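Below is the structure I would like to discuss, written out as structure tokens.
Missing here: one protein chain of the complex. Every other protein chain is in place.
And now, subunit A:
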Amino acid sequence: MTVPEAAAGAAATTEDAAPLLSLRGINKSFGAVHVLQDVDFDAYAGQVTALVGDNGAGKSTLIKGIAGSQPFDSGEYVFDGHAVTVTNPKHANELGIEVVYQDLALCDNLDIVDNLFLGREVTKNGILDEATMERRAQETLAGLSVRTVKSIRQVVASLSGGQRQTVAIARAVIWNSKLVVLDEPTAALGVAQTEQVLRLVRQLADNGLAVVLISHNLNDVFQVADRISVLYLGRMAAQMKTKDVKSNQVVEVITTGRSDAIGGITNGNGELK
């Protein structure tokens, strides 16, 4: 188990940097159900920000809003210093935002290269440019130190759960993205494959990307996250730095929504809320 510490070092160096993504006063309803209420959320370049919360807290809804697949009803969305309105996934992609969904969104009948470029194929005169796509796929996987797949032309159906997750993550970074959101990337994995994916998650942040990690597993969170944001019934209960809190305190916030347990209620920047 050689997964890096929660990279306190990286956090320290970017102490004063402005967040890459900054959401303020976000609201989202489905009919009469008010799923997200006045939510604030920040994510920083070079850091893993864990987004935790009980089932139904609104984590997936929050990231679908960030990704533009289910736009927010209201609120401020600032990305890379600019106020933006993200209303569809293509727009989010253009900004440099990529999401790895809970169910991965891979096509089993296609191979790794096909899946990496699906929806954004490289073409030359209307014909798929397979050579270029192969080369970029190799570069990207090498850059992520992926060594477990035999051939990039392997059909995705023949990959293990961890390898599939790796392909989904590689797809998120192949376009020089700035923010990568991962929805429960280790939920379905065994111990060894979880380690492998967590190492990859840490590597993304160390490569300078802002990473948002949704997880129900606090061990995973404490292993790789620099910051933790807790959603409770659609409200942001607390945003804190991993090094400032203990696991049981986070559990307390997740289950009660009250952040008294972590002493001063912080928004993650040390300011009192």
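As a convention for this text, a residue touches a chain if its C-beta (ideal position, glycine included) is under 8 Å from a C-beta of that chain, and two chains touch if they have at least 3 such contacts; residues count from 1.
Quick note on the criterion: contacts and distances are computed from a predicted model.
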In UniProt, out of "DNA polymerase III delta prime subunit", "Peptidase M16", "Sugar ABC transporter permease" or "Thiamine biosynthesis protein ThiS", the chain dropped from the view is recorded as "Sugar ABC transporter permease"
Please identify which residue in A:I63, A:L106 or A:A210 touches the non-displayed chain.
A:L106
Sole touch to the unshown chain from A:S69, A:T132 or A:N217: residue A:S69
Which residue among A:S22, A:T49 or A:Q163 touches the omitted chain?
A:Q163
Touching the absent chain when the full complex is considered, from A:S74, A:T87 or A:T148:
A:T148
Can you name the residues of subunit A that touch the chain not displayed here?
69, 89-90, 93, 101, 103-111, 113-114, 118-121, 123, 126-128, 134, 138, 141-142, 146-155, 157-164, 188-193, 196
